[in-house]
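We show some of the complex, not the whole, and keep each chain where it was.
Letters A and B name the chains as they come in the text, with residue numbers starting at 1 for each one.
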Amino acid sequence: MDEKKTPLLDELEKGDWPSFVTEIKRAAAKNASAADLLAQLETSYENKEGYWKHGGIVGVKGYGGGVVGRYSSQPEKFPHVREFHTFRVNQPAGFFYTAEKLRQVAAIWDQYGSGLFNLHGSTGDCILLGTTTENLQPCYDALTECGFDLGGSGSAMRTLSCCVGQARCEKACIDSMNIIRELTLHYQDAIHRPAWPYKFKIKVSACPNDCAAASARSDLAVIGTWRDVLEMDQDAVREAVDGGFDIFNRVIRKCPTEALEWDSGKRELKITAEDCVHCMHCINMMPKALHIGRERGATLLIGGKAPVVKGAMIGWVLVPFIKMEPPYTEFKDLVDKITDWWADHGKNRERVGELIERMGLSAFLEAVGLEPLPQMVHAPRSNPYIFWKAEEVGSHG
Amino acid sequence: MARTDFGPPDYQELIPPIIKENYGNWKYHTVPRPGVLRHVSYSGAVLHSVRVASPRLVSSDWVRDICNIAEKYCDGYLRFTTRNNVEFLVADESKLQPLLTELDDKDFLIGGVGVSISNIVHTQGWIHCKSAVTDASGLTKSIMDQMTDYFTGKVKVPARLRIAVACCVNMCGACHCSDISIVGIHRTIPRVNDEMASRVCEIPNTIAACPTGAIRPNPKVKSVIINPEKCMMCGNCTAVCPAIKIMDPVNDGVSIWVGGKVSNARTAPMFSRLAIPFIPNEPPRWTTVTEAVRNLVDVWRTNAREGERMGEWINRIGWERFFKLADIPFTDKHLDDFTYAKTTFRSTTQFKF
């Protein structure tokens, strides 16, 4: 293979952190497209600009998405990245793999693509980085043999993702991995065939620590919670305090609603159950002593997204509490109502949160059949411009 | 030609000698009994101020009544507060008790100082305002009749509580930042008298007056049409075009707002927020309104911690708990749908069930 000089990128092989440049070089040693990627990237580093351009739509048979087309704007200089498309391969829930499966995917990608991966992409997919239009279908066929399907792209439901949940976390209030698994199977058509105004993301975090960043990064966030009182093991509390844990400054004072007290006489931690907003802080601080409650379900938040175009949103409370148990019928029905309303009213490239912002929360709630609740807002309106419908009032006096 | 532009009388000629002498030199104050302030100067001078309730709308006879008292006990010096109470300024401590006795005898209500419920700040209402949806004076009197014990200190409250009444959504009088506000509202869109509009209204001005773009021309009759989908019933158009009427005695009424404040103490100033979207006008005593206010005060009084103002208490317990404790239904009206609506949505799983 023709070794090109990359003095700028070589600088990024220095230092302790693992180097992506080293990885590209490892792939480049046996793959011409990886070698041209390296060379084009070196040029980007020289000139401070990217060399990828708009391209036609590419894909595999039967699907409207799952492949992101990419073309070099300098095909003469870097012919092996003239076409350099990406597969979004739907990752297993919780990002669990066996070495056997990973080796199979690696072999397929060495055969059909650049040999380079993103593990994982922003949305959660296992990204296979760089192949030609010609190789798309045979590569996809090989992936299906191995049990892997594609994720979403474009104006579709995007690949669902979640935290590790009950597989390995004592804080999990819901079975995030099963939820994602079942919903992913249920929404295969919505994922693979873009039919909406824009993207729609669902992420599931099994507790309010929100390790999947669901409230910031998904249009519909499912966040596990409980609505009875958290469980306390007073012996374990005492053990922690005796071990020097500063319960007053680390826990009592940090409780957002002043719901906790330390009874230094009885040496007991006390909670005013009705004041708890299940924020997880005390449980995080004392994982051996404090545990989530038993009446478990999820809070749904709607509208989370990054800034483009109308500004970033952190999802806001839509359903304070919903049981999340297979087959998740209530949840699926709600998603259908939400996406139907959005598909009916949304403009091109308008996320569901932006549509609600434009049409009003009340109109949205009415459309999806939910009652207004104080949990949906941090405070009621302060302006006096209340909208009254004609049917709510009498005729003019 | 009369004198103009000379400004108000100079306060220097209106303040009592003890204030002139100790101006800017006060050290601290105490509240020896409800309604009485005792200010002590670094010089050692002591000034007592006795605060009494006023109906704000007063006759010249009432003015002379308080002048008589001020002359008898205060060398003629008195002042008013920003909340429309009267203060008698007593420099001679020996006159304090006789003053209090006379005020009691004459049924003046002494109070409104410090941790208490003070006089209501309010607007003109039907007495003198052309856009009044309700009568602010009648509401004020009816509400304060129920609040007398909190004004005089007979019953303790957790913190200051300031009530304001406005006769329309202009919300004059700090209704937007009061612990409890009562605000007149419309619920039906304005009606246009086309014939009159064609004669007396400037159509472009009328269209421009609408903040939501709900008014469009009606060229056939040289008038305007109001889009009911867009109208937020602010009444701005009626101020520009007298042919547009928004008053509707059957459907107009009042709304109640809670949790605002202006002081920077402890917490930043806060807006009042909607508690009860609508109560019909019930002159002369507005019984439903006064009961609702009474309920709000009592829920706060029995649940708030010492020192917590209405909004601080609600912020600590959360609005969801407030609506439950106050037994007020939460409705679509409480959801903001105006310009900054999005910023009121709750972006956290932190809440109470």
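Quick note on the criterion: a residue touches a chain if its C-beta (ideal position, glycine included) is under 8 Å from a C-beta of that chain, and two chains touch if they have at least 3 such contacts.
In this text, all values refer to a predicted model and were calculated from it rather than measured experimentally.
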item	value
Stoichiometry of the full complex in this file, given that only one copy per chain type appears	A x2, B x2
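Please note the rule applied: only the chains that are shown with their structure count from here on.
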item	value
Inter-chain centre distance, chain A versus chain B - centres from mean C-alpha coordinates, in Å	48
Residues of chain B that touch chain A when the two form their complex	169, 171, 176, 183, 185, 187-188, 191, 228, 232-234, 248-252, 255, 257, 259-260, 271-275, 277, 316-323, 330-339, 341-342, 344-353
Residues of chain A defined as touching chain B within the complex	208, 210, 215, 223, 225, 227, 256-258, 274-279, 299, 301, 303, 313-317, 320-321, 357, 360-362, 365-366, 372-388, 390, 392-397
